[in-house]
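To start, the structure itself, in structure tokens.
One protein chain omitted, others in place.
We just call them A and B in the order they show up, numbering each chain from 1.
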Amino acid sequence: MIDDTKQDAERALMREMGITEREIARRRAFLEFGDEDIKELMSIHALAEQYADPVIEAFYQHLLSFEETRSFFQDPKLLERVKRSQKDYFRRLTQGEYDKAYIEDRLKVGAVHERIGLPVKSYLGMYSFYLRTVAGRLFEAYQDAPERALRASRSLMKVIFLDIGLAIDTYISRREQLIRKQQEAMRELPTPVLQVRERLLVLPIVGLLESYRARQLTEQLLNSISATRAKVAIMDITGVPIVDSKVANHLLQTVSAARLMGATVILTGLSPQIAQALVAIGVDLSQVQTTVDLQSGLEEAERLLGYRLVPVAVRTSADQAQL
Amino acid sequence: MADVVRVAIRSDADIVMVRQQARVLARELGFSTSDLTLIATALSELARNIVEYAHGGEIILSRIKEGDRCGFVIIARDNGPGIADVERAMQDGYSTGTGLGLGLPGTKRLMDEFEITSGIGQGTTVRVTKWVR
Partner (left out) sequence: MKAPILKQGPYLIASLQPELTDTDLLQLQEALVEQVGRFRSRGIILDVTTLDVMDSFATRTLRNIAQAVGLRGAEAVIVGIRPEVAFAMVQLGLDLRLSGVQTTLDLEEALAILDRQHKELGRRG
């Protein structure tokens, strides 16, 4: 039972990020990381075990010597934990198993670093330090057989670049998640329906008008018309950045639905570009009343409703005397 | 209240009846008034197709649960002549000559999921689902 859930949790990141086994195979092919490389890496595994501790210690000494990266590892308990998992990480580089569990593990490490806020540049800097240090030790160990050291360090580079790719993917994936959440939050913001006069509503529409928001907007408008017995509603789209045929159709539908409830919709705020774009697409707005801006829209609405604005009379001298 | 209701559709009186049944069944799932209306309207269209084109069939209404979401399913089945060209019938503007056509593309828009199987001499089955939001 426990095993099942552990496996599930392990595959979670891969699934979340859409990284399939086929994708991994593609990446390995692109990096030309094959069985020969795996053999090389396994052959230096014993050596890697030996220098794991000193390399990691030197590694973190390096990190802690820079203010920028030191701040992330202030907590001594966190530092211990990270050192331990880093040793495991580096050990795994040469143990010869580069399967789904390996991939998932790499993604997890990337995610942890992203979560603590470590910038990508620092993360890449860490890899750079590791490669340099290990390459040095390899050439030291195989002084008499430099071609071996070269072969081994080449294979090591391949697997490290595979890892870097995965780590960067987790960073990107987390960013995209954040953006998606923000977009959803924005979508949830309903357009206010403002009653500015008896039987007159104004809807200042701001942002992208995609299907979900358009439906919400239409429902809100129709309910407001019912609640306020509105006869005219002004939809101002000055704040709508993109008006393509889809958006235009949403707007037309809203206008039509309002008409079924006896209300006239006036569309205001079409920029010259949008107006021309709509004409070019061939959207039929002939049935819709439009005015160039909100002000003229309000004036038209007032006219439709039978209002007439009259300036307050100028005070006569007789009035002044009374004061 | 049972989760599945079968209604035989033979005449226009059955259209009204199945709508009323659907309202009762769907209301408990917590749909908004808007969604209940969309369901009732889609159901009306599907029931009417059975009456007008197949001269009889049945509608199965059911409440379903998938994970943590609830939904309402309508299956409209008949043994009528079938639709010769389903693809064309699913295009807006298709009409069999009686004016508003089969209303299938519109019905699809009203619901969340839509499936149709039909063939000449094989009758027609339409299955639509609406999920509680």
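The rule is simple: contacts are C-beta pairs under 8 Å (C-beta built on N, C-alpha and C of every residue); 3 or more make two chains touch, one makes a residue touch a chain.
Model, not experiment: these values are computed from the prediction.
K.L.:
Just list which of the chains on display the missing one touches.
P.N.:
Looking at the complete complex, the unshown chain comes into contact with A, B.
K.L.:
Out of A:I56, A:V109 or A:I225, point to the residue that touches the absent chain in the complete complex.
P.N.:
A:I225
K.L.:
Pick from A:L64, A:A257, A:A275 or A:L294: which residue touches the chain that isn't shown?
P.N.:
The missing chain is touched by A:A257.
K.L.:
What residue numbers in chain A mark contact with the hidden partner chain?
P.N.:
Missing-chain contacts on chain A: residues 218-219, 222-223, 225-226, 229, 253-254, 256-263, 287.
K.L.:
For chain B, enumerate the residues touching the unshown chain of the complex.
P.N.:
On the side of chain B, residues 11-13, 15-16, 19-20, 23, 33-34, 36-38, 40-41, 44-45, 48, 51, 92, 99-100, 103, 106-107, 109-110 touch the unshown chain.
Note that only the chains that are shown with their structure count from here on.
K.L.:
Whole-Å distance, chain A centre to chain B centre, using C-alpha means?
P.N.:
So the centroids are 38 Å from each other.
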